[in-house]
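The complex appears here minus one protein chain, its other protein chains still in place.
Chain nomenclature is as follows: A, B and C, assigned in order of appearance, with residue numbering initiated at 1 for each chain independently.
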Amino acid sequence: MSHLDDPTAHHADTQRLEALSDGVFAIAITLLVIEIGVPHLDAGQGLGDALRHLWPSYFGYAVSFLTIGVLWLNHHQMFKDIARADHMVTVLNLLLLMCVSFIPFPTAVLADFLRDDDQRLGAVLVYGATFTSMALPFTVLWLWVIRHPRLIDEHVSSARLRSRTIRYLPGVVMYGLTLPLAYLNPWVSIVLFAAIPVFYLLPLNDASA
Amino acid sequence: MSHLDDPTAHHADTQRLEALSDGVFAIAITLLVIEIGVPHLDAGQGLGDALRHLWPSYFGYAVSFLTIGVLWLNHHQMFKDIARADHMVTVLNLLLLMCVSFIPFPTAVLADFLRDDDQRLGAVLVYGATFTSMALPFTVLWLWVIRHPRLIDEHVSSARLRSRTIRYLPGVVMYGLTLPLAYLNPWVSIVLFAAIPVFYLLPLNDASA
Amino acid sequence: MSHLDDPTAHHADTQRLEALSDGVFAIAITLLVIEIGVPHLDAGQGLGDALRHLWPSYFGYAVSFLTIGVLWLNHHQMFKDIARADHMVTVLNLLLLMCVSFIPFPTAVLADFLRDDDQRLGAVLVYGATFTSMALPFTVLWLWVIRHPRLIDEHVSSARLRSRTIRYLPGVVMYGLTLPLAYLNPWVSIVLFAAIPVFYLLPLNDASA
Partner (left out) sequence: MSHLDDPTAHHADTQRLEALSDGVFAIAITLLVIEIGVPHLDAGQGLGDALRHLWPSYFGYAVSFLTIGVLWLNHHQMFKDIARADHMVTVLNLLLLMCVSFIPFPTAVLADFLRDDDQRLGAVLVYGATFTSMALPFTVLWLWVIRHPRLIDEHVSSARLRSRTIRYLPGVVMYGLTLPLAYLNPWVSIVLFAAIPVFYLLPLNDASA
């Protein structure tokens, strides 16, 4: 079917995409806490010890929360410049959301096995692979959009598009690097997981434009 | 009570329906991950093996996610053309949402029993019956709307309505077919569950109009 | 602080109330399914039997879903006529939402003990008490509003207000009645729980105005 009979349909499309996306981002970010179980105390164990023992859960919660938060910021900025969504944008966005809403699972896996010397590598690979899978449709979506100028708001300058590309491309590269680096030392990847969203939240990387 | 005292009430009705529906779609799609439990390792078992063993959970997650995603796309397109919601539309939409938000349960049933030769048929029937129950109010809602032209936006061409009907009708038929086909071979139905949303997401089936 | 410096603040208040309320309604309605656990099969037990055994969970899911759905419909209609929210409206609405988001718990209690002859009465009382507690702030909110005409949209006729009162008052009475009736026979209350939302969804009770 042609879009010719409804010239405003495309803009409505991005509104819909953004509404569903906002819902999924907000829910995924809030569900993270469900994976942290209240500890059952063994005889003679104090609550303080038991709660301190859960530090990998808090770490995973904070890192996944900030990562989804940064992705949400980038997603909104990206869609500020996108005036129309074609079918490819819709499908890539759905794949992106499928990875975002999956994050509570690898977060729980990382938290459960972070202290386990035998399984740490596996848990880090699962976590890193999910984030890489999430960065991929995000990056491809942006590359698709800048190659199809009719999708872009006409008021957006090409300097701004370039600036976005420079901002988005390192994400997928850095998350991809956490996978081989984990074989060298899983802790390097773990530090990277935490550093990437913190880096994007530094004042240098003002995300409000 | 008559609507005569508030000519804009009807349009507000579809906005309300769409807001609640968007919320339910976004939450149901994001809750799917909760049903995937982090594995507890047996002695000598590796995390990789344990995670690979969960493949039916990932499969169910992806299929249910894409199915709800496609239904959400179709729901939004449908309501683009619906200008007014009468009581029947409200009730049918509520029944539709009741099936959508139920999906995490049959998804978990399918994931838990997909590998069990004795229970696979039962799990597939539960999954297929839920999807058929979901497609039914969706289809009846559309048939009701096109038989009550006052509910339809006046700018929508009858060619567009026909195109929607052609797009929506196969869904309920295909999901209905997964039930008898499961008695022949449950795997045929399982392949269909995955193929139906992928088919709707192919570029041929541009859903953006 | 006076509202005089911002004449539009009140209307913004109901928008905010409605946005949070819609979110809570949509999430509470979608969380109901989480309380239905996938059955673990005993040796020799079939999946079909195990799933049929869960019928109280499906019953509770459907009744609670439809009840929240009907309440959501009524809530939206009510707020169509409310132009301004004072502090009392805000607080009563918060109490209403506190009961709505509690519903998954008594639903799970009812499902778990519906078949237990010794505990059925207790489970029904918990379920009925929650719904009565929910109907109370809803009804008080409406009575407060119609006694403070400055809160009401000026275009709303007094006939319409009367019609709303006639529609809303029976709810709290009927839910209150499920409590003494449960002592006669819990099944009578159980039938009422299901009948009340179905009654509101009948075409006679067109809720779209």
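Here is the rule we use: a residue touches a chain if its C-beta (ideal position, glycine included) is under 8 Å from a C-beta of that chain, and two chains touch if they have at least 3 such contacts.
Since the structure is predicted, the reported quantities are computational estimates derived from the model, not experimental observations.
Visitor: Could you tell me which shown chains are touched by the chain that is not displayed?
Guide: Spelled out, the missing chain touches these shown chains: A, C.
Visitor: Sort through C:Ala85, C:Leu141 or C:Val172 and give me the one touching the missing partner chain.
Guide: Counting the whole complex, the residue in contact with the absent chain is C:Ala85.
Visitor: Over the whole complex, note the residues of subunit C touching the chain we left out.
Guide: Where subunit C meets the chain not shown: residues 1-3, 5-6, 9-10, 12-13, 16, 19-20, 23-24, 27-28, 31, 34-35, 85-88, 90-91, 94, 97-98, 101-105, 108-109, 112-113, 118-119, 122-123, 126.
Visitor: Over the whole complex, note the residues of subunit A touching the chain we left out.
Guide: Counting over the whole complex, subunit A touches the hidden chain at residues 22-23, 25-27, 29-34, 36, 38, 41, 46-48, 51, 61-62, 65-66, 69, 72-73, 76, 80, 155, 157, 160, 163, 201, 203, 206-209.
To be clear about the criterion, only the chains that are shown with their structure count from here on.
Visitor: Using the contact definition stated above, find the chains touching both subunit A and subunit B.
Guide: Chains in contact with subunit A as well as subunit B: not a single one.
Visitor: Examine where the copies subunit B and subunit C touch and state whether the two sides share over half of their residue numbers (same) or under half (different).
Guide: Here the answer is different, because the shared fraction of interface numbers falls below one half.
Visitor: How much rotation, in degrees rounded to the nearest 5, is required to superimpose subunit A onto subunit C on the basis of Cα coordinates?
Guide: That pair's rotation angle lands at 180 degrees.
Visitor: Quick one: report the Å distance separating subunit A from subunit C, using the average Cα coordinate of each chain.
Guide: Going by mean C-alpha positions, subunit A sits 35 Å from subunit C.
Visitor: Would you mind listing the residues of subunit B that make contact with two or more other chains?
Guide: 23, 27, 31, 34
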